[in-house]
Structure formats: structure tokens, C-alpha cells
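Got a structure for you, questions after.
A single protein chain has been omitted; all remaining protein chains appear in their positions.
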Amino acid sequence: MANRLRGPILVTLILVVVACGGDAATTTAPSSVTTAAAGATTAAGATTAATGTGELSVLEWAFYEVPEMWVEFGEAHPEVTPVFNFGASDPDIFAKYLAGSGEDIVHFYTPYLRFYVDEGLIQPIDTSKLSNWSKVPPLFADSCTIDGTVYCVPWDWGFTSLLYNTDMIPEVTSWEALFDDAYAGHVSTYDCGDCAVNIAGALLGYDPTNLSPEQLEEIKQLYIDQKPNVLFYWADEPTLEAGFTDESIWLAYAWNGAYYRLLNAGLPVAYADPVEGRESWIGQYGISAETENYDLALEFLDGKLGEQTGTNLLVDYAYGHVVPDYFGAVTDENLVTALSLDDPTVLDRTNFTPQISREQLEEYVAMWAEVQASS
Amino acid sequence: MRAAADLRRGPARWALVLPLVIFLGVFFLVPVALMGVFSFRPSLRGGVANWDWDPVLDHYRTIAASESFLPLLGKSVLIALLVGVVATTLAYPVAYFLAFRAGRKAGLLLTILIIPFWVSYLLRIISWKVLLGPTGAINSFLAWLGLIDQPVTILLYSRTAVVITLVYVWLPFVALPIYATMLRIDRRLLEAASNLGAPPATAFRRVTLPLSLPGVAAAFLMVFIPTVGEYVAPLLVGGSQGALYGNIIEIFFGDGINWPLGSALAMVMAVGILALLFVLTRTRPVRRLLDDL
Partner (left out) sequence: MRRRWGLPSYYTFLAILLYVPIAILFLFAFNDGTALSFPIQGFTLEWYRSMFDNEQLLGAARSSVGVAMGTATVATALGTGAALAFLRFDFPGKQALAAAAMLPLLVPFLILGVSLLILFSALDIPRSLLTVGVGHTVIAIPYTLLVMGARLADFPASMEEAARDLGATYPYTLRRVLIPILAPAMISAWLLAFTVSIDEFVIASFMIGREPTLPVYIFGQLRFANRFPQVVALSTVVIVLSVGLLLLAERLRRIGSARVAARAEG
């Protein structure tokens, strides 16, 4: 062997000889165990195999796959068992779809709509075939419209604002609190570059769809300065909620679902109504440009706008549904509070997440990566 | 009778080696080279399979211009060195004990060390979250003793937590190559040293230690290489301050959808590691060690 590599190769060799020669028996064990587990799976799996003839696949966020989230479609098409594949975040789902995962339906959020359209991944929605479309107010319908063409069906929405522990800090009235040194070590914010730009934009009065390099630099500096105050950047709500529960987190960028669950847990939390306005997001479903099940996919989405599914989304998960007619079903006081259903003017003061270009997204994520890398 | 040299040149030799060459060529060398090519791609627009673009150096410029990317690579290398040194140092006495003192029980005692390795790597990281967290074992214990009234949050979510977790994750594995090398040391050398009147400490320093160094080097490498590219432990226990260079690469392949910049960052890391290993093998002590092998 090449002289230069002889050393490393020999040492690794020695390592391996022992690793397996010494304890061959130890390495066998896990395999047999998991094989036994696999046997059990086969037995269990047989009962849940798809029974129908139709096929429909959805690239989805976890939790939305349960039948309660597609009641109408399930009743209309008992023969179809939708197949759900999952992504962990918007970028993750977009990357999967771009790489050709090929599901009939994909679930994304407003800033990403344009990327799917630009890459030719989704096709226009024939809204005339949606029996529930007329119930969707313009605010939400417009979020799916580009140059007069509807490219998606809006479904879920919610707020983004500051969630805080009222025992630990006084009333929060501005996004500025997120950058306040007084709460150092007890702050958490969402691990998301474009979201970070939206908040800083609202605070500084900049337009996220049209930022100058200097403004972006200023935003980066803002977050670098904030970094020592942040305990962790959250990527999933359970981690964030655990932070509030164990009181390591006092103040956080959060969605209203977390607020609702913490209210239910009896924690002293409040959800700010910042002077700069709350942020809000809208979830949307697109249909693959290459689907062979276009009509079936439309039916699935029409069912998503149905009353039972809509009510389940509101009541089970505490997220908004795009059809306001169903809000009446919400009687739970905490849920009314969490969705601000008692104060319709909140929506007027809310900034809905803007559509940004792919170049902007890349810039914002690069900015965020620099924030993560700095110290 | 055929000459041995003839036997060493049959057509069988190609049938034996070509499958491996083709496999590693297609699934190792080509992808890494492709990643190198992608690092010169302006952007991912037009899809991954689009070849209609002119190479640019933009991404390398971005990395060079960034105030934080290269410093973070430096820090990550230092942390990997630290984790490697701490893990090997902690494991060395155990390997020595097993090889020279434990006698017939060595196999059993080694197995006891290896069993924790059967718990998934992710769960072993999580177990430290459970230990160090605000409502974790350590904080609860301290509160129970009455030593603290507010949980100490700095235990978790820090670079120290990342280092502790990684040392823990690697520790049982690291003892193996050192132990293996020690087993191969000829006991007669130690007897000779003793017969010639060398005190045990001297025998250790002059015989055992030098002869076990190859295992130490292997152990160190086994920790160092994966730690430089580590991104999972920082995600789980690192908090806002714990990010390593691997996390930045991961961002651009996941969130950024900017594979070209991610590729450039990965190329910088790969070249950095190889250069570091090359330099290390040139230094005199390592050089001498390699010549002895």
C-alpha cells in the first residue's frame, strides 16, 4: 500500500480486528432482536393495508394525516386510502418536492407558493369544481392567487406573535421585547431565516419583499446581538412548550397553537398584540403538475374546506380554518382567546406573511446561517 | 509446477476487484467530485439535473467574505480535537486495565463497556438532555438538596454540553482500538524490562506507551473525523451558542435550498480535514510513529 496511507490504514485495521474478532457475539444480538420486532410488524401491518382501488398521495406536515383532518373525503371515498409522506419544515418539503418526491398534493405556506409555481411543480386549481370555494373569504383566496390564477387551496392559518410568561415579565407590547437584554437566557425564537426577517422588518419598518443590502446587514446584526439572550432556537413546538413548562423560557416567538396548549396546561402565559402587528401565516395545498389524479385531488381539497374537517382543525389543533362560518363551533374559552375570535379587529392589524422570491429566501437563509455561525 | 508469479496474474484478479472499484467509483468518488462541481454552480435554479450554467467562484467568495463561517470551521476543528483528546485520554487507562490487569475477566468487562453502545446514538444524546435539562436529573437533585432555587439552564444548551455529550457518545468505542493494540504488545518485552531492573513506571513509559500509540492514533481519528462534521448533537443540546460548522452545511442543504453554497462549504471542510491529516503525518513524532508500524 501507498507508504503515506500505511499508518492510518494499519491502525484502523487493528481497531476493526478487535471490534469484531473480540466480540462477534455482541454484534449479533441486536439483529435478532429487531428481526423479532419486524415479525410483529408484518402481522400488524396486514390489517391496515390499503383496501381501495384509487390512490392519492399527500406530502404533509405531521399531525395532519389523521382521518379527522379529511373527514368529508374519507366519507365520500372510503375506497381510497390516502398515502401521507412527511416533511419537517417548509424548506424540507420544498426540497423533497423539488427532488421529485412526486405526491399528488403538497402542503406549504404562503412564502413558498411562488417557488412551486416558478419551478412548475404545481398546476392551477379549477375552483369551479370546488363546492366550498365560495365560503373562502378574499383575504385567504387572494393568498393563493398569482396574476389572476389560483394555484392553491388555502386551508389552515394562525398567528405568530410573542408568547410570554406573565409571572416573569410585564406586559409585552412590541416585538422589541424579543431583543431586550432584560430577558437574557430566557428567550427563544423560531429557527427560520425568512421568519426572522419578517419580524425584524416589522420592527424596523422595512419591507421584506424589498430589502436593501444595508437593511439586511442591519437585521443580521440585530440577531447577532440578540444571540447571547437566546437559550435555544426552536424547530418544533413541543421543545418550545417544554421550555415554558420548566420556566427556562419566559418569552418566545410562537404560534397560537402553543399558546392554546399552555393556557390549557394552566400556565401563566399571554400572547402579545404588538404595536407593529402580529404576523400571520396561511397554509396552502397545491396539486402536482404531473398528477394523474387531478379530479380526486380536487375532491380531497374540497373536503378540506368542509365543515366537519374545518371544525376539527379549529377544535382539535387550535389553528384557524379559512372558512369563517365554522368559527361559531368554537366554544372553548381558551381557544377563542388563542385565535382572538372575540376580537375580529386583530386580523386587520395582522401582517400576513408576504410572498418573497427564491433569491430573497436564499439571501435570508444565508443571513440566518451567519447568525448561527457567529459567536 | 506453475510459478507463483503466474498465479498472481490470472483474469480472476479483475473479477475480484472490479465490483468494488466500480461501486466506490460510482457511489463515492463520483458524488464527491459532483459536489465539487456543484460548488461552482451559480444556483440550483432549473433543477438539480440542469447543466446549462457557467462555473463561478461566488460561493467561495461568500465563504471567504463571511465573518463567521471560517472562524466557525476553526472552532469546530478545535472542538473535535478537544473531544478526541478527552475521549482517548479517558479511555486509555481502561484499555490498559483490560489488556494488562483484568486477566480472564477482560472479555466480560469489555462487553460491559460496549453494551451502552447498543442504545441508539440519538437516544444517548437525548439522555444528556434529560440529565442536564432545567427539569433534568442534575437540576432536580440540586433543588432537592436545597442548593438552588432556580434551575441552572446553562448546563444544557451550551458548547460545553455538546463536548460532554460527544465524549460520552464516543467513549466506549474509543477504548477498543487502544485495547486491541495493547493485546498485540509482546509481553516478553515487559518481562525483559522488569528483569533488567526497570521500575514499572519506566517500563510503561519506554515500552507500553510507545507500542500502544498506533491504537491511540486510530481511536483519536475515529472520534475526530465524525466530530468535525457533527451537526446532530449541537441541534439537540447546543442551544443558541452551540452550532458547529456541520450545522451550517446542513442549513444550506435543507433550509437554504442553496446546495451550491452548501457544497462549497463542504468542500472547504473536506480539504481542510485532509490537509490537517497530511500535515499531522508530516510532523516528526507522527512520522516516527508511522515508520515504526
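A few remarks follow.
Labels for the chains are A and B, by order of writing; each one numbers its residues from 1.
The criterion applied here is as follows: a residue touches a chain if its C-beta (ideal position, glycine included) is under 8 Å from a C-beta of that chain, and two chains touch if they have at least 3 such contacts.
Predicted, not measured: the structure shown is a model, and the values here were computed from it.
Among the residues B:64, B:109 or B:192, only B:109 touches the chain that is left out of the figure. Only one residue from A:66, A:99, A:184 or A:275 touches the chain missing from this view: A:99. Residues 1-2, 4-5, 7-10, 12-17, 19-21, 23-24, 27-32, 34-35, 38, 48-49, 90, 93-94, 96-98, 101-102, 109, 111-113, 115-116, 118-124, 126-131, 133-137, 139-140, 168, 171-172, 200, 221, 225-226, 228-232, 236, 246, 249-250, 253, 259, 262-263, 266, 269-270, 273-274, 277 of subunit B touch the missing chain (whole complex, contact as defined above).
Against the chain not shown here, subunit A presents residues 1-2, 4-5, 8-9, 12-13, 16-17, 19-21, 24-38, 40-42, 44-45, 48, 62, 85-86, 88, 99-102, 235-239, 242, 245-246.
Quick note on the criterion: only the chains that are shown with their structure count from here on.
We define each chain's centre as the mean of its Cα atoms; on that basis subunit A and subunit B are separated by 33 Å.
Those residues of subunit B that touch subunit A in the complex are listed here as 43, 45, 47-48, 62, 66-69, 71-72, 75, 107, 110-111, 114-115, 118, 133-135, 151, 153-154, 157, 176-177, 179-181, 183-184, 214-215, 217-219, 221-222, 235, 238-241, 243, 245, 247-248, 251-258, 261, 277, 281, 286, 289-290, 293. Contacts from subunit A toward subunit B in the complex involve residues 4, 6-8, 10-12, 14-15, 17-19, 22-23, 26, 29-30, 89, 91-92, 94-95, 98-99, 119, 185-186, 192-193, 227-228, 230-233, 235, 243, 245-248, 358, 361-362, 365-366, 368-370, 372-375.
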